[in-house]
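The next block holds one structure in the form of structure tokens; read it before the comments.
All protein chains of the complex are present and in place, except for one that has been dropped.
And now, chain A:
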């Protein structure tokens, strides 16, 4: 089983169409990885599916970087 970090980075790479090695932990979806607002919504949808959870809108809006996504999943699912 891959770690949460690896799974999150894989999803980010797939959703945003970037290479996995570009997905640095500190990367911002919008500023560093070229996501637009619709991309970020879809990214959260994909994370919800991967981790079989529902992320409330008010939490989802705060997930703007790879690290914040990993932290959210770790805190809420681990």
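General remarks:
Throughout what follows, contacts are C-beta pairs under 8 Å (C-beta built on N, C-alpha and C of every residue); 3 or more make two chains touch, one makes a residue touch a chain; residues count from 1.
In the analysis below, contacts and distances are computed from a predicted model.
The complex appears with one chain absent; UniProt names that chain "3-oxoacyl-[acyl-carrier-protein] reductase" among the candidates "3-oxoacyl-[acyl-carrier-protein] reductase", "Phosphoribosylformylglycinamidine synthase subunit PurQ", "TRAP transporter small permease" or "Phosphopantetheine--protein transferase domain-containing protein".
Those residues of chain A that touch the chain absent from the view are 36, 38, 41-42, 45.
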